[in-house]
Every structure is written in structure tokens, then in C-alpha cells.
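Every protein chain but one is kept in place in this view of the complex.
Take a look at chain A:
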Amino acid sequence: MRQPSVIARRVAAASVSLVVAAGAAACGPEDNDAKASGGDSAPQKGGTLTVLNSEPQTDFDPARLYTSGGGNVPSLVFRTLTTRNRENGAAGAKVVPDLATDTGRPNKDATVWTYTLKKGLKYEDGTPITSADIKYGIERSFAPELSGGAPYLRDWLTGAADYQGPYKDKKGLSAIGTPDERTIVFHLNKPEGEFPYLATQTQFTPVPKAKDTGTKYESHPVSSGPYKVVSNDNDGEHLVLARNTHWSAATDEERKAYPDKIDVRSGLDSSVINQRLSASQGADAAAVTTDTNLGPAELAKVSGDKALAARVGTGHFGYTNYLAFNPTVKPFDDPKVRQAISYAIDRSSVVNAAGGSALAEAATTFLPDQKSFGYTPYDPFPAGTSGNAAKAKELLAQAGHKNGLSITLTHSNSKDFETSPEIATAVQDALKKAGITVKLQGLEDNGYRDKIHSVKTEPGFFLAHWGADWPSGGPFLAPIFDGRQIVKDGSNFNSGLLDDKSVNTEIDAINKLTDLDAAAERWGALDRKIGEKALVVPLFHPVYKRLYGEDVKNVVISDWTGVLDISQVAVK
């Protein structure tokens, strides 16, 4: 799973990067997602779609992008072996073929995955796309010069742990075989039933070796998708895409590619983006954003205007904000203390601090409440909407803290409404009712990340969040709760330092399943089992609300990205 804030890579601005990486923008009227605004006429080809973004598309290299399902703008240029289903809601959380004829054919124990490329696939220069190009694209993502992507390929491919990419190691990855121009075979070091999900990431984009220019490739990556790069100015600040005439809709069922041209403008202030989208003036009438949500104040204003409110898209990306405990730090080593805090939490005040129920939904499960994740409702420490202080006090007394307790909550000082001071203060107030005095420790964002992700410095109690690399329980639970993923000398996400044999075994068992529905069910059950250990207190799942221009049609928002899918948008 990717941690959305970091996704866009490296960048700390959590909310923004999340979006960039997911590459998506949420739009589409609530409960009515598919209905397009901008008139009732059917979507037509033509016109220019403007994208107004806050974060520049600085890494436009498929090796460096960290996306969920291939990203939004990137997915217009980069095709991958598989991709996300471009449909509204839960149907959009499915993985479907893209360059490949199917989502992959596993061997019996899911350690070997074979793909066949569709016929007639071409790059923007008309040359054919071959399986060797996909292999090369994956290999170059291992080069330290092009770092930034997700860790799975390195972890899963046989013998890939120390590979340094094709620039230093010409022999290449033996784990990937290309018996002929249309066939590619992946050999994994353990069963991974969710490999088809991984193959949606941009590292699975074909890169023609002869056109590779290393770190310079991002200025003009060779397109395999419906659009090609015309210009990329100011480090991704102004990106112009035009039709790739060698792309064939017959080979691509997912991308609609209605507009003739895509004009991506970035580096804009979020308030200006929302102002422009609401004014919807001139070219902005055909504009969307793929990285800027409506904030609480903006949403209040927009909701009061019927015409504007009809131009707000709502989506749910698999993402959970939670309180994390480090059980090696006193008093959090005592499960009763952790349970007491779980009982004391006032989720309604936390949700209010996050912008109200329109922007946040209270959560009692670690997994997002979507079927594809295997969502299984549970609430082992029922706190009601506003906390159960009496039960919390009772547990504290049992734990020997009759006269209350004094603890420190570490949080970030970034203004993201996730790990920010507003949320920390809401937690502080709720715990006070249960006799727990919370001292707040707010840190600058980089300092906060360094601290919470290092086993050596991890605080006892802190705000955290986790987002989905793809809509399944696997990348959501394993990095946080698999004991073998505890990283002692680097960036660690298993904050509870849980190394439970039965949990690890169950993770391995589920990874063997290639029936994704069956796997989802078991992820849900595992989530419940782990939830009872009170290593985290789930707080809320965010809801994305984004404006789009008056002329924008065919708004599709899947549960995979939670944001408007730019490949479906029409402006005529």
C-alpha cells in the first residue's frame, strides 16, 4: 500500500500528493456519479480539457511514479499490462486487462505469472510495443537514478533484491522472461495472488530501450496511450498532451479519450483552483483538477449554491486515518491502557475537526469500508459517537491508573486535516473526559515522518494514516501488521511492532489465493482479528469532494481512486 501522502513521491504535502499519485480527481455528483453535468447530450470527441493542479507533474517517468492503478494524468500516456476498471463506485475497484489480453495466468501456486500482449499495439512513433520493452521498463525502475516507485517488484521478483537497474547491470532481471515478442513471464519468490493489481502500476509501462534517455526521459516519455507529450515546461508545471495517432481504441477498452488536447497547469494555489473551477470562465469551463479537494470552508460555500453543488464530484479512496500505539513504550505496553483510549475516543468531534461528515466518515475498522478490501464491520471497543468515558476509566483503574494518566500525542504541524493539530486537539479533548491528560507534541512534517517511521525514535502514541496501493486488504494490512515487514534500520510502517506468527501465516495463506473475492473475505476476517489487539484506533476515512467546470461531461469516479477519472472526461 502506498502511503498516499508520500506517494507523489517524497513530497510531504500529504493531501495534495495523495491525489497526484492516485492521479485522480474526485468529481461526480454524489449518489449519482455517472450522470454527467454540462447538459444531457452524449459526450463527443474534441475540445481541450484543462487540468488545474497544485502539484507539478515533476516525475513524468513511469519508473519514478508512485501511483495507485497507474495514476490519472500519467495513465493518459502510459499503458500498463493491466489497469483499473474505469467505472463508477465498486465496479471501478476491479482490475482489468490493458496491454495484456487478460489479467494474467498464474501457475498453480501463484509464483509464476504469464501475460500475452494484445496484437497491434504501437508507440507514438508507430513502432510496435514488445514484451521486451515491458521488461526493460521494469528493469529501469530498479536504477537508483530513477527511484521513487512502490517496493513490491523488488520484494516479489526472484533475485531482484539487490538489482541496480540496466545502467549498472546489463544482464537484466532473470526473473522476467520474454519467450517471444508478445509473451512475458514473471517468476516470483513467493505466491502472490494479487500480482494483477501490481501490474497496473506505471513500472509496467513499455519503454523502448533505444529511446531511453535515463533521468532525461521524463521530459518526453514515449507514449503507449491515447495522448503523447507535446511540451513539458518548467519541470512539469505546464504539460500539454495531444492525441497519439498510433493509439488504437480497438486495443483499449478503458480509456475513452474524448478531448483532442489536454492542458495541465500546475503550481496553482488551492484556493485559486477552486475559485477558477467555480467561476468556470472561458477555458476553465472545460477544466478539472486531479489533486485539489474542496476544503471545509469552500465546501460550505459551494453547498449553498445549487448550480455549483451539482458540479461537485464525491469519491471514496481506500484510506484510513488512525491513532497508532507503540507497545514498547510505557504505558502503551498495557493492552488495557490502549483499550481505554479506544473506548474514550470521540469520533464525532474528530470528524468535525476533519471538516465534518461531508469530508470524513467515522471508522472503527482499519480496512476502508469497501467490498474490494474485504470490509468486515467490527467495533471491539464500542465508543459510540462521542466516546465511552466511563468504560475507559474503568479499564484505566484496572490497569492501575485510578487517578488518571498523563501521555503525549505526537502529530504533524502540516495543515492536512489528517495528522494535523486540529485532529490532535479533538483527541486531546475526548481523552480528557476519561481522565487522560494529553500533552501535544507537534512536529514539522519532515521531522514528524522521520520520527514515527524509525523504530529507534517511534513515539508511544501518534497520529498516522495509510492509503491503498490497490483496493485490496493485502497492501493495506501487510506493511502495518506483518512482523517480517518491520524495518529496523530504515523506514518502518509496522508501528505496533506486531510480529505474530498466526497473523504472518494467515497473510501468507491469503497471498496464495488467486480468487480475489475469496482473498478479500479473509483479509476482512484478519482485519477484525488484528483490531482486537488495539494496536491502532481507527478514526475516520476521508471523503473527496472536488469541483469541475461547467462543460465537463462523463464524470466517472471509481472506488479505486476516489477521484474523477480523467480518461473518461469529455468537454463537448
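Throughout what follows, a contact is a pair of C-beta atoms (placed from the backbone, for glycine too) under 8 Å apart; a residue touches a chain by one contact, two chains touch by 3 or more; residues count from 1.
Just so we're on the same page, contacts and distances are computed from a predicted model.
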{"item": "Undepicted complex member, UniProt protein name, chosen from \"ABC transporter permease\", \"NADH-quinone oxidoreductase subunit H\", \"Aromatic ring-hydroxylating dioxygenase subunit alpha\" or \"Coenzyme F420-reducing hydrogenase, delta subunit\"", "value": "\"ABC transporter permease\""}
{"item": "Contacting the left-out chain in the complete assembly, out of A:Leu76, A:Ala150, A:Ala286 or A:Val563", "value": "A:Ala150"}
{"item": "Residue among A:Ser174, A:Ser271, A:Thr437 or A:Thr505 that touches the chain left out of view", "value": "A:Ser271"}
{"item": "Contacting the left-out chain in the complete assembly, out of A:Asp450, A:Asp517 or A:Glu532", "value": "A:Asp450"}
{"item": "Touch residues of chain A, complete complex, unshown partner", "value": "2-3, 6, 9-13, 56, 58-59, 66, 140, 143-151, 154-155, 161-162, 164-165, 167, 212-216, 218, 233-235, 237, 265-269, 271-272, 275-276, 278-279, 281-284, 444-447, 449-451, 453, 479, 487, 489-491, 493"}
